[in-house]
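With one protein chain withheld, the remaining protein chains of the complex are depicted in position.
Here the chain labels run A, B and C in written order, and each chain numbers its own residues starting at 1.
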Amino acid sequence: MIRVDVRPEPIDVAAELAAHDAGGHGASASFIGRVRGDDGLVELFLDHHPVLTARGLDELATQAAARWRLGALTLIHRVGAMAPGDTIVLVLASSPHRAEALAVTEYLIDRLKTDVMLWKRETFADGRAAWVEQREGDHARAERWD
Amino acid sequence: MIRVDVRPEPIDVAAELAAHDAGGHGASASFIGRVRGDDGLVELFLDHHPVLTARGLDELATQAAARWRLGALTLIHRVGAMAPGDTIVLVLASSPHRAEALAVTEYLIDRLKTDVMLWKRETFADGRAAWVEQREGDHARAERWD
Amino acid sequence: MRIAYFAWVRERMGIAEEAVELPTGIATVGDLVRWLATRDARGARAFAEPHRIRAALGGAMVGADAVIGDAEEVALFPPVTGG
Partner (left out) sequence: MRIAYFAWVRERMGIAEEAVELPTGIATVGDLVRWLATRDARGARAFAEPHRIRAALGGAMVGADAVIGDAEEVALFPPVTGG
């Protein structure tokens, strides 16, 4: 079962985990990325192009399914305005064996950072707001998989 | 917050996740290992030496905390009789940054396989029961970290 | 044809999208960006640094030399900053 979603609504991790688990899998790995309230950040806004994000996530899921034996995959990305502590992204990957579940989770979270079309704007307690610049480190991590 | 537990009672993943998350962390990775019903397996029994398992898990948690910046770590291993689909082991690792959360999860799950004193007995639908022999593959994976 | 703007390109343009009739001689995405940069003050602000602009045609990423042709939408935006 592959489930991919991009949406402005909050991500209910426990509910997604329960739905993902319904089949029962030998090994499940997950990654949860949350908004960090560093440096007085009060809002993280993610802008996106709906067609490009949906296509990007679908392609990532398809690549992962072609590369590893997957029992189930859940890939949910939130967009729009978020507060510190909110879940931005959830990856749940299950496989009969642990190495695959861990590898696909790491692959997807690395790839998400570079392959999915999202733009971040940070707003701070003092009123400053700025669009985040591209970071080289993300590309270096993602290229390990090529 | 570091939480380590070895116990015969079922592991409630959603409840553990909620407790682990209470602090709010930038990145959380998890691994869930479950009993696989391969080849007609009906019961997995894990025997253990309480002092050795507790010490082994504590040492692993301490090593992980020394090696990576951890916001929180949950490490729970079930012992005793389990049925297919039951959760055997749960690792939840949180860190401000995703690379650490993923690395510590992979480290712990690899190490658990070799460093924690557990003995597996498999019982099958046809009545056969056998203690599992040591596998070389687990040691090869664990040694990558030395 | 429709142009969609994202992130700070949208903020500087002050609109999320607009319908335009391409002037004669505007064939590629690069031509379009150069034209927008000279069309008005907000365009000058949004497209002052063309190397910082990325584009998608019909939902696929393209380079500055991509021919717009009869695409329904050209999307213009900064490099992505990840998930």
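Quick notes on this one:
The rule is short, and it goes like this: contacts are C-beta pairs under 8 Å (C-beta built on N, C-alpha and C of every residue); 3 or more make two chains touch, one makes a residue touch a chain.
Predicted, not measured: the structure shown is a model, and the values here were computed from it.
Note on the chain not shown: across the whole complex it touches B. Among the residues B:29, B:70 or B:116, only B:116 touches the chain that is left out of the figure.
Within the complete assembly, B:88 is the residue of B:29, B:72 or B:88 that touches the hidden chain. Within the complete assembly, B:77 is the residue of B:20, B:34 or B:77 that touches the hidden chain. Touching the omitted chain from subunit B are residues 33, 47-49, 51-52, 55, 77, 88-89, 112-114, 116-121, 131-135, 138.
Here, only the chains that are shown with their structure count from here on.
One simple way to say how far apart two chains are is to compare their mean CA positions; for subunit B and subunit C this gives 51 Å. Rounded to a whole number, the gap between the C-alpha centres of subunit A and subunit C is 27 angstrom.
Subunit A has residues 33 in contact with two or more other chains. Across the assembly, subunit C contributes no residue that touches 2 or more other chains.
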